[in-house]
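Report on the structure given below.
Up next is chain A:
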Amino acid sequence: MENSIQSVPQNWYLLLSTFMFCIGVMGVLLRRNAIIILMCIELMLNAVNLLLVSYSSYAGNAEGQVFVFFIMVVAAAEVAVGLALLVSIYRNVASTDIDILNRMKW
Partner candidate 1 sequence: MLTLILLLIPLIASIIALFLRGELVKWFSLVATISQLAFTVYVFTVFKAPNAPEVTNGLLSLNIDWINSPKINFNIGLDGMSLLMVILTNLLMPLIVLAGFNRNQERTHIMYSLMLLMHFALIGVFVSFDGFLYYIFWELALIPIYFISLNWGGVNRATVTLKFFIYTLAGSLLMLFGFLFLYWNTASHSLSWVDLTMNHICSCKQGFIFWMFFLAYAIKIPIIPFHTWQPDTYSSAPTQGTMLLSGIMLKMGLYSLLRWLLPVLPMGTAEYTPYVIAMCFIGVVYASVIAIMQTDLKKLFAYSSIAHVGLIAAGIFALNVQGIQGGLVQMLAHGINVVGVFYCADIIINRTGSSDINTLGGIRVLSPRFATYFIIIVLGSVALPLTNSFIGEFMLLLGLFEYNSWAALFAGLTVILGAVYMLRMYQKVMLGDVNENVTVFEDLKWNEELVLATIAILIFAFGIFPKPILELVAPISEQIYRLSFVR
Partner candidate 2 sequence: MTETVIQTSNLFTPTILIPLLPLLGFIINGLFGKKLGHASGWIATTMLLASFACSLFLFFHLPAGGSETVVLSNWFYFKDIFIPFAFLIDPLTITMLLVVTGIGSLIHLYSIGYMHDDEGFSRFFTYLNLFVFFMLILVMGNNYLMMFIGWEGVGLCSYLLIGFWFKNQAYNDAAKKAFIMNRIGDLGFLVGMFMMLFHFKTLNYDQVAIGALNLGIGNITIVGITLALFIGAMGKSAQLPLYTWLPDAMAGPTPVSALIHAATMVTAGIYMIARSNILYSLAPHTLDVILIVGTATTIFAAIIGLLQNDIKKVLAYSTVSQLGLMFAALGMGAFESGMFHVVTHAFFKALLFLGAGSVIHALSGEQDMRRMGGLGKYIKITFATFLIGTVAISGIPPFAGFFSKDEILATAFEHNKIIWGLLSFSSMLTAFYMFRLLYLTFSTSFRGTDEVKHHIHESPMVMTLPLMILAVCSIVVGFIGLPPVLSHTHSFKNYLSSVFAQSKTIMPAGHEMSHSMEWILIGTAVGLALLSIAFAHNKYVMQKQTPVEDEQLSGLSKVVANKFYVDEIYNAVFVKPIMLLSDLFLVIIDKLIIDLLVHAVAFITSQVGRLLRLFQSGHLGFYMFAMVISMIILLAVQIFVVI
């Protein structure tokens, strides 16, 4: 197993997760659909997960992979809460466009 991860050079993991993370960030910033934004957040989390797994493997230390499980649990919970919020928003305003949600202040 270690070998299969380590068969790819470390820098490539870094590059890939950077790309994924940037795509996630840009998606969050540029897209207006809340569902897509949620997905982009997942993408960012997974970019970090990927990096953690690879680094953990290279370093020979399992702590990183423990964190990945944490993040996955948190992400699952987040999606559950996020989607529930979105459903209730959709029921109220019949849209998931975040530009409509402009009353989020005091």
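One rule holds in what follows: contacts are C-beta pairs under 8 Å (C-beta built on N, C-alpha and C of every residue); 3 or more make two chains touch, one makes a residue touch a chain; residues count from 1.
On how the list was made: all candidates are chains of the complex that A comes from, given by their letters.
Remember, predicted model here, so these are calculated numbers, not experimental data.
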item: Identity of the candidate that touches chain A (this complex; choices 1 or 2); value: 2
item: Partner candidate 2, residues of chain A touching it in the complex; value: 25, 28-29, 32, 37, 98-99, 101-106
